[in-house]
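A single protein chain has been removed from this complex, and every other one stays in its place.
Showing subunit A:
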Amino acid sequence: MNSSHTAESNAQDQKSKEPVFRTEDLNIYYGDFLAVRGVSMEIQPRKITAFIGPSGCGKSTLLRCFNRLNDLIPSFHLKGKAYYHDQDLFADDVDPVAVRRRIGMVFQQPNPFPKSIYNNIAYGARVTGMQIDDMDELVEKSLRQAALWDEVKDKLGANGLSLSGGQQQRLCIARAISTTPDVILMDEPCSSLDPISTLKVEDLLQELTNDYTIVIVTHNMQQATRVADETAFFNAEASDDGKRYGFLVEYGPTERIFSQPQEESTQRYVSGRFG
């Protein structure tokens, strides 16, 4: 397993400058309702990209396209293209299960399985059919990477739900990285955490960028400035028939988005004058 992994990472190094995700004029619908309109963007590898913007601007919807989790919603469909490296994510022959094995996700609410801490981590390896020689080692490594090991090493058999909210969220992050995905998508991972847990998760994100590409949706602009290399600002506006849809306003290095935004709406949003 080790040798193939190295070969894989070499291959990744060669194309490390290529974007991980690329969208071309992506329109996302729920039934007749247009949720996100005309997004064209590229996500850079081994960086943290933040999606910011007011509620209802389609940040999470767009994020969930990248691992095809929107497929769980029956009325979901899209126009335009979304590529993962060179592969069309929504081509007919793409297996969404295989996509999700490469692209992990951490959710807004911590959602550990009602299983032991150990089995929460082992689940991913088991369902994805990874060849694991030493499951104990994988569990320890994942929990260490998520900065949770010291807190739980004596109670790995305890139910994941018995942990505090911040610990649960770090357990979910450990679970997401246990299968060594290529990308981790995070949908407001700190919104239900206290400031101390939030800082722990943010520190963790910085460490993870050595190995992973991270896309994070956040409502917290300080968080975006603290962790993100690139920031995309989304906004919502009403179309002619009065329905609101989200669209990408501005996208670039975080520093530029916050200090010298090109668009007035970005300027107003990042300085706290919304809308």
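Here is the rule we go by: a residue touches a chain if its C-beta (ideal position, glycine included) is under 8 Å from a C-beta of that chain, and two chains touch if they have at least 3 such contacts; residues count from 1.
The criterion applied here is as follows: contacts and distances are computed from a predicted model.
J.: Leaving aside the chains you can see, what is the UniProt protein name of the one that's missing? Options: "Phosphate transport system permease protein", "Cbb3-type cytochrome c oxidase subunit I", "Stage V sporulation protein AC" or "ECF RNA polymerase sigma factor SigK".
T.: Result for the unshown chain: "Phosphate transport system permease protein".
J.: Return the single residue from A:Arg22, A:Arg37, A:Lys59 or A:Arg175 that touches the missing chain.
T.: A:Arg175
J.: Using the touch definition up top, pick the residue from A:Tyr123, A:Trp149 or A:Phe247 that touches the left-out chain.
T.: A:Tyr123
J.: Looking at A:Arg101, A:Arg170, A:Lys200 or A:Arg226, which residue reaches the missing chain?
T.: A:Arg101
J.: Which residue, A:Asn159, A:Asn220 or A:Gln267, contacts the hidden chain when the whole complex is considered?
T.: Going through A:Asn159, A:Asn220 or A:Gln267 one by one, A:Asn159 is the residue touching the chain not shown.
J.: Touching the missing chain, which residues of subunit A?
T.: Given the touch definition above, subunit A has residues 67, 69, 72, 74, 97-98, 100-102, 104-105, 107, 109, 111-115, 123-124, 126-128, 159, 161, 172, 175-176, 179 touching the missing chain.
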